[in-house]
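To start, I am sharing the structure in question, which I have written as structure tokens.
Note that one protein chain is taken out, while the other chains of the complex remain in position.
So that you can tell them apart, the chains are marked A and B in the order they are listed, and the count of residues begins at 1 in each.
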Amino acid sequence: MSIELPVFYFLAAITIGAALIVVLGRNIVHCAFSLVLAFFGVAGLYVLLDAEFLAAVQVLIYVGGITILLLFAIMLTSRASGPGVRILNEQLGLSALIAGGLFFLLIYALWKGIPALAIKVPTQANVPTIGRVLMTSYVLPFEVASVLLLAALVGALILARKEKD
Amino acid sequence: MVPLSAYLILSAFLFATGVVGVATRRNVLIIFMSIELMLNAVNLAFVAFSRFLHSMDGQIIVLFVMTVAAAEVAVGLAIIIALFRNKETVDVAEINLMKW
Partner (left out) sequence: MEITLPPVDLGAITPELIVTGTALVILLVDLFLPRDRKTPLAYLSLLGLVLAFAASLPLWGRARYAFKESISLDPFSLFFSSLFLLIAALTILISTNYLEREEIHRGEYYALLLFATLGMMLLAKGMDLVVLFLGLETLSISLYTLAGFMRARLRSNESALKYLLLGAFASGFLLYGIAFLYGATGTTNLKKVAVFLGKGAPLSDPFLFIGAGLLIVGFGFKVATVPFHMWAPDVYEGAPTSVTAFMIAGTKAAAFSAFLRIFLYSLAPLKPNWSAVLWVLAVLTMTLGNVVAIAQQNIKRMLAYSSIAHAGYILVAVVAGGELGGSSILFYLLAYALMNLGAFAVVILLGQKGEENLNLPDYAGVGYRHPLPALAMAIFMFSLAGIPPTAGFMGKFYVFSAAVKAGYIGLAIIGVLNSVVSVFFYLRVTVMMYMREPRAEVGPIYTSPALAAALVIAVWGTLQLGLFPGRLLELALRSIRPLLG
């Protein structure tokens, strides 16, 4: 299966590049679109990991939902974020240091003790399995998630709608 | 054959990048985007573990994480709008009324 490795590197490169643009970019709209690219990269990686349903949901929710919301917010607050506005605060050095430390710590630990988990056994079909597990083992979290969404809905409405009087 | 460690290292990098974004950027919306990067990194780790452990739990958890992320973004943007009505800024450095 030699096509897999180059595909992985390609997707990883896209995702990493896009992520860096999001975090370091100057123009906020560029950052938003770069985020979309990162989401697509992750979706591609899900497909590589045999999680096709998740890849589809990723695109639907992240690209279709969250990014749209972010773009709306960018447009609504555009007066405050054009060019010429300072984008970085004073802590770039320190936080890059900490994040770098975090990253290397994780790499070190990972390298030290990766069990030999490279065997790929064909898995069952994705969607029916997810559906079944969701309705049986995870039915309580499923219902709680719906309450959580309701709470978020009510909250967002209360905070954002215009006062009637 | 892509080993698990490759996915985990990628995930770690994405997570660290997100952390830098949250800690350094001044624009609230970019901070949001960085948090989404962090959550995507976590999701990637879950799916990778799920694949290599032959367990569906990881993928289900990712569904829940996506749900929570969407809910958080909705409330977060509502807060930003409410804030913007009172003071026209999205710069966190300016929203620092309360010190020490």
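Assorted remarks:
Please note the rule applied: a residue touches a chain if its C-beta (ideal position, glycine included) is under 8 Å from a C-beta of that chain, and two chains touch if they have at least 3 such contacts.
Since this is a predicted model, take the numbers as computed values, not measurements.
Shown chains touched by the undisplayed chain in the intact complex: A, B. Even with one chain removed from view, chain A keeps its contact list with that chain: residues 106, 109-110, 112-113, 128, 132, 135-141, 144-145, 147-148, 150-152, 154-159. The chain not displayed touches chain B at residues 15, 18, 22, 28, 31-32, 35, 38-39, 41-42, 45-46, 49, 53, 55, 57-58, 60-61, 64-65, 68, 71-72, 75-76, 78-80, 82-83, 85-87, 95-98, 100.
In this text, only the chains that are shown with their structure count from here on.
Averaging Cα coordinates per chain places chain A and chain B 6 Å apart. Chain A contributes residues 1, 4-5, 8, 12, 15-16, 19-20, 22-23, 28, 31-32, 35, 38-39, 42, 45-46, 48-51, 53-54, 57-58, 61-62, 65-66, 69-70, 72-74, 76-77, 79-81, 85-89, 91-92, 94-96, 98-100, 102-103, 106-107, 110-111, 114, 117-118, 120-121, 123, 126, 129-130, 133-134, 137-138, 141, 145, 148-149, 151-153, 155-160 to its touches with chain B in the complex.
Taken in their complex, chain B has these residues touching chain A: 1-10, 12-21, 23-27, 29-30, 32-34, 36-37, 40, 43-44, 47-48, 50-54, 56-57, 59-60, 62-64, 66-75, 77-82, 84, 88-93.
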